[in-house]
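Sending over a structure as structure tokens; questions will come in a sec.
All protein chains but one are shown at their positions in the complex.
Up next is chain A:
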Amino acid sequence: MTFPTLPCEILRSIFAFLPSMPIVDHHIKRSDLFNCSLVSCDWRAAALQKIWYKLYLEYIDDTGRDTVERFVASIVDSAGGAPQGYVHGFRLVRVLDFMVFEDTNRNVLGANHLVHRTSPVLRIMHLFSPGQIHEIWYYLPRRQQALLPDIMCSALVKNLRLFSINVFQVSADDGVLQRLPKELEVLHVNGYKVDPEEDTSDEVPSSLESIFLLPCLNCLVLREINSIQLSSFKKYLCNYGHNLRRLEIQYCLNLITESVIDHIIKCPNLAHLALFSTAKAPQRVCEDTLCEDTLCSLVGPSTPIRDLQLVQLNAVSNRFLAHCAAHGYNLHSLVVVDANDRITGDGILDVGAWRGMANLQILPATRNPVSDVTMNKGFVEAVRKVAGRMKICLVGNHRLNDTKRIGISQLRDDIGNEVD
């Protein structure tokens, strides 16, 4: 019987349904994709593209470190000695994910678990072709931040589109963030858990300011960084905000202000906005304290925002909710997590603007079901009438699109999954 030869695009579609895993696991476990790579030349070419797409290097314990180092050493040896013209799977890597974990008590694992300067992992960074890597995800504990200059070589960042990093002590002199290409489209910068009572002024590197010189970002996620200069951020929004499609400011308390929102409103293409505060946020009121009227201006017929997440902002109350219910026709998704048990839906009976929404979540501040705020029954019933076509509709502790009453902890898990 004659079988047609499947084109690469179809093979790619087939392999999309086979499980992904770290490269080394594909080899050790003889995964389905690995077996497909041994079927024929065409199948091999397509399977290797998926197997090698992401190089995931994780240092979590002795076993993990040894496995990674031996695997990487074998890559270094085989890729370095490969004959000219031979396409080693290593050449197909496009995403680099390099993580060295701390334990939950913030105590760095023992020295044996760390990456040494002689590690093959550092050598492999210099084997990538210029422009080969499109995405980099780095997570290094505090004491390993000194490695950053070594793993940010110019060939590695040449064609970078996405960069994610956690920052502790990168100094301006290292020039790590200054090496990012001007063409970078997506940037995630993660700091550390904000504690308003902790003096962290010396923790965040001054070189962080250089990210605001990147003109092409369409997605910017800033998380748990508390000392970005407000003026620099506003200047960035003025200069390059027109390129932003997605902006997330998570627990960067000094950036969630009246004047920043004024600048965000002027970003003409911003479709997704997430602002996360915390119940521990200082309650000081000043000239630049965010007020509810300004938040309301984010929602309306003339704003481009379709996906809005507001988590524990003090400025959000029933008035904002009423504004969204009446004017949020553009919204595809709205997630509001109450900051101080003020959101009940009182007086909101017209929710016609939410008729076309896919995801609506109005969640209480606390995880404790006992202290759950009672939502206004009229509001709940009004939302229930428009919830039929929504994928997710959670109001208080009511799931309204399948009429089941569920626990708060489940609701919080749901939103956690959504936010992730």
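Operating definition for what follows: contacts are C-beta pairs under 8 Å (C-beta built on N, C-alpha and C of every residue); 3 or more make two chains touch, one makes a residue touch a chain; residues count from 1.
In this section, contacts and distances are computed from a predicted model.
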* The chain dropped from view, which UniProt name applies: "Aminomethyltransferase", "OLC1v1016655C1", "Ras and Rab interactor 1" or "E3 ubiquitin ligase complex SCF subunit"? -> "E3 ubiquitin ligase complex SCF subunit"
* Structure fact -> Hidden partner sits against chain A at residues 1, 3-7, 9-10, 12-18, 21-22, 24-25, 27-30, 32, 34-44, 56, 58, 63-64, 66-68, 70-71, 74, 78
